[in-house]
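Notes follow once the structure below has been shown.
Below is a slice of the complex: some chains, not all, each in place.
Labels A, B, C and D are assigned to the chains in the order they are written; within every chain, residues are numbered from 1.
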């Protein structure tokens, strides 16, 4: 298009400067995974080394939090996917009394600050005498992951014309066959994308976890401890890089799965 | 002949909207039945009542004589070609067509063979591996048709299946559909709001207006003998004359209709009707001449080659006695 | 109160100040956990807390066996029935504890002992030796009054204060010397007027402080990266910074110092009582007292640990850490409204909210 | 084809259930919606209710034990000047962060939505997503390093001889300080950095939904680019901006980690909640504090909904 074919210089500068603002600090995180100074973040680094990757590998205290974080994220994501899909299906199917209120309820856990979600869950656990455990962490994480899955699923439902479900019934399929052969294949990629985003969200959550974790440490909590009370600061950066590198793939995947759709992959993390 | 579908005082209300209102209807087996009417007149709702996606608020629907009130869509031997085709976007053309047999439990080899047969029927052999997204509008339409026909329905419902196609393609598909129906001998129920389409394709047609059937009959009956002003106006572009004019022209004191093509332009002196030309509309095959006859605008169709009067000219209009059709409304 | 030890439960959960329980991870030499774990098969799980308030909160919440409570927390824990009386008979080394501590009021209520003394020490004034050169500070005024430091620059923005309400006591103690007309007798027992004066001093301090410290390690960062040159601190930070070659030193200024005397206390619902008792015994009998006093720069509660060579500490070291200053240190204790010295005092909960206000600039 | 029945036979339970759901669609709806509603209704709303309840309790001032008796005393405390300071400080910060984020995010979102094509589109997407998913904590600490008095900005500013500029910024009243990392400016910068990406995505999504023909229509009617931007693009992108602002505003309002690491030690609501709940054990006051963001967000959401922001979430 003629009048809009090229971006104005101001816009280009704004966009590039914005992206640099987002990425330069991350480069710093990378840089400090290689510094030879282990206790402080001295700038510029006195020297560079790759030893921290080996050190990190052999640090036994990393593995249990990592394992716990993976477990919590996996379980929360699974739960969120089930609940998010169900509610998206219900909301997409029909208009009913209280629909608006339910829409509000779904986004509340992500719209309210995590410290509130965390605190209220914590006081509820206290009131009901529920001891802290992996289960309580999952309870917190799944609650705010539901909306991520919901957002993705509902956008896909919106895009999928309702007529395909009718076409399926029309051709003789019962509800379960329609679910199996039409709904799931079409929803699949949106769910997968939502699931991956939910997983990443849970994996990085500190605040809610702080309130619901009791004695256990997830990886972010471990990081918080490491950062506040540094022993080998570069090890923390190594872990951050590894997490960064491993989320790169699912994010890219989520992008390609929802491309062209109206889902904003990751919108409303 | 048996009735393929019959409605007995069927109504479907949505809140205060009477989408379908006390409709009685019989569709004969093997016929090509069209439902015609303006937007919102209840055509789609009628179709959905037959396929089972809506349930009547009151009244009874029978398919081949059996009451289907408690039969869900998937168990009615009726199939639908949806307006936007509703092809499954994640399946290729073959799997789309083989969907019916698949959910019925037919084995892979067999259902694929069946699908290929259907694709051949709609002249899409060799397109089996494409995804719906890779087809043109007309091709999609034919896939939807093949998919609906694969289950060998006794009644095929089509909801404005040609609405999204452009004119040339539309005319070609009209011919194809008609030929197919004649070949298969099954009942087609066809919804459209395009009167040309309804007239040229249907054996019988029902004209809907505000949830009710305004008239039902063969295309010629509807076109030539509209019962009400609404029908006369909606089907084709008739001149609708008020009772006084009808009476003056030798009909009774009722509303009458007079088709433009039945009117000839003649000299004003001694003509049955006379007035001044107010507008011209070139149609290629002829020119539509609008004439103001004592305040009533009457259109006449001048065939191509005929002398076309200029706007403002005084003209007379002549017609055969039989052309004036008296309607029921007084 | 436990009557006899059972079989060790395999674990003991402890809420502790940072740096209190070391297993050789920060520095290899400082390890007083590994051997205990080997000997008793009680795994030591530590949750660190940065303030006394946090400790109380954690104990209120439960799930812990022991806590290394300072004086401003211990009585609250007793009053809140969060800790249980201990049976000193089950702790063979009890009599080796410094006699001045055995019946200290912050863990002994009506003659009943609610814990074993762990360690005590002063809140010292840490300063950067380069900034002060050959004129080391002798008064807390460097953190309370605006002034030009020996390096020629103002102290504004270069001093810190503790981010905990108990810091009000440091201000009160400063006023004891500098405004004797207020008649403060104990920095933990303040009348409305005295309290108001302390808050005013703190407001004046707010102008000097860029950021308050609430975490030992962050304070160390701030000395290194934020140009902080003087602050109330713990010997722990001083020692660690020194060991890294950073130019700091510390002093107990002329006004004296507040300090802490910590007690290992046991939760009423401790799940691992036997391991807890074994740990309390371990704190008194092993190299812990000696090494910890070197590590943290504090004074052991078992005087023998200074000299019997069970760990790294020496008599000189103990003296340097303030063994002789016991009387000069005003140990942390919780301010209550009915106070001994003057009848009606400002209670702790007001300290909490008012100090938040002061930090917020009000 | 004739002769068979108009009705196909029923095959097993699945068909029977389908028929049941066809006849009673409300039943299916109920089945679908119950599990998530029970979860959100019980786990989440239940917890919020528990919190609300706690805010009507008070604590015993000496032992720190909660007294479970109804009182409004705790709310009264919320209105003390020091606490009102916290609330106002937080709201001002959240609003500032949100507005700044909108300004920084807009060019990125606009470029990504309008001009980035093909591979560049993917690059932009990753460029926006990766900061979003790289560890929040590590990022915040990286910033501490950047902002410290002896940190990278000082180093760079002095390197290019712009030290005076930095000093000028730091000497601003209220927001300045001894160093960037101990000033409100620093807190604000880090907040913007960490939460701004949450603004980009909804913004981009709603910008993508602005039809090209709308822009052409505007140019066709004589509008310059600037006029088109102001009168067409911006209003149409507004739901996305509002949707994004829900995140930046709420995330800033609740964060207690950033102001603890970078800033002046003056408390924000998140810290107050965390401190009263966690370190001071004053759960009732923490709960009362928590009601503030809840109320604010409920109002915010209601307004956002009017602005059509829910579709852009």
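In this section, contacts are C-beta pairs under 8 Å (C-beta built on N, C-alpha and C of every residue); 3 or more make two chains touch, one makes a residue touch a chain.
Here the structure is a predicted model, which means the values were calculated and not measured.
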What is the full stoichiometry, given one copy per chain type is shown?
-> A x1, B x2, C x1, D x1
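As a working rule, only the chains that are shown with their structure count from here on.
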For chain C, which other chain has the most distant CA centre?
-> B
Of B-D and A-C, the pair joined by more C-beta contact pairs is B-D
Quick one: report the Å distance separating chain A from chain C, using the average Cα coordinate of each chain.
-> 40
What whole-Å value do you get for the distance between chain B and chain C if each is reduced to the mean of its CA atoms?
-> 91
Would you please write down the residue numbers of chain D that are in contact with two or more other chains?
-> 8, 15, 18, 22, 144-145, 150-151, 277-278
Chain C touches at least 2 other chains through residues 218, 221, 224-225
Graph of touching chains, which shape: line, ring, star, complete, other?
-> other
What is the complete set of touching chain pairs?
-> A-B, A-C, A-D, B-D, C-D
Contacting residues of chain D [partner chain B, same complex] = 1-2, 4-10, 15, 18-19, 22-23
Where on chain C does chain D make contact in their complex?
-> 49-51, 53-54, 56-57, 60, 76, 79-81, 156-158, 163, 209-212, 214, 218, 221, 224-227, 334, 336, 347-349, 352-354, 356-357, 359-362
Sites on chain A touched by chain D in the complex = 1, 3-4, 6-8, 11-15, 17-19, 21-23, 25-26, 28-29, 32, 41, 43-44, 82-84, 86-87, 89-90, 93-94, 96, 102-117, 119-124, 127, 139, 142-143, 146, 151, 172, 174-177, 200, 204, 206-207, 210-211, 220, 223-224, 227, 236-237, 240, 243-244, 247-248, 251-252, 255, 262, 264-269
